[in-house]
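Data first, discussion second: the structure below is written as structure tokens.
Here the complex is missing one protein chain, while the rest keep their positions.
Let's turn to chain A:
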Amino acid sequence: MSAPDRDLLMAYVDGQLDAGARAALEADPVAMAEIAALQRQSDAIRTLYAPAGAEPVPVRLDPHRLAAHQARRTRAALGRAAMFVAVLGLGIAAGWWLRPASHAPELYDRLIANAVSAHTVYVAENRHAVEVAGDDSAHLSSWLSNRLATTLAMPDLSADGFTFLGGRLLPAPEIAGGRAAQLMYEDGSGARLTLYITPSSGIDGPSYEAVDFGLDTALYWADDTFTCTLVGPQPVDRLEALLTTIAAQLSPGSPGSPYRAL
């Protein structure tokens, strides 16, 4: 049997022939015998597998249920994506908020460190704690004012129980004028305070900062004219009160108490 014949017989079995072609084959007993064999084969295949199509369909193959699942999954995925974005955003925000200060310390930070170093060195001195004694307050004021190229009054803390010991000129290579002043005070118990003063031009940074150095606390304060760093072993609220008094006296022209406790 040639190939076209085989295709014709198959087409008969598979119902692909029109009436005329079917009739022509049905007149041929040999062809019909072949067709019968093919039909039995097809019937057998259907007998084998058709039952699978008659079984009750498991619920997991219910399209309505699958659609609901899919919708739930989509919602869950959207939720997860939203959560992810939110957490990522929080992380970025926190990272930005907590970002480390640039590696080089800010200028005002170095001034605070200078103030603390100078404090540590000079409060330990007895006879040479200051360069110019506090009893020559007028001279000290004009000298330091000249060197710092500004007008600097010597704050009087006697009302707070502190004696003015005097002051000295210190190098401050970080800043434009290259100089800083240190004033020293002492209370009745011998506890000493120092006040480190520079002109404030060219110094960016916060107007107020408190730094704990263990035994001592440094309070930094800046206005348009000066930066002051008050260093001493006193409690921080005591230092804050003193700094308020100092600020009012240092810049007599500036209004009231520029320093506000945070």
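In the analysis below, contacts are C-beta pairs under 8 Å (C-beta built on N, C-alpha and C of every residue); 3 or more make two chains touch, one makes a residue touch a chain; residues count from 1.
Note that contacts and distances are computed from a predicted model.
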Ask   = Which of the following names does UniProt give to the chain that is not shown: "Spore maturation protein", "Family 1 extracellular solute-binding protein", "RNA polymerase sigma factor" or "Carbohydrate ABC transporter permease"?
value = "RNA polymerase sigma factor"
Message = Given that one chain is not shown, which residue among A:24, A:67, A:176 or A:191 touches it?
response = A:67
Ask   = Which chain A residues touch the hidden chain?
value = 3, 6-7, 10-11, 14-16, 26, 29, 32-34, 36-38, 40-50, 52-55, 57-58, 60-64, 66-67, 70
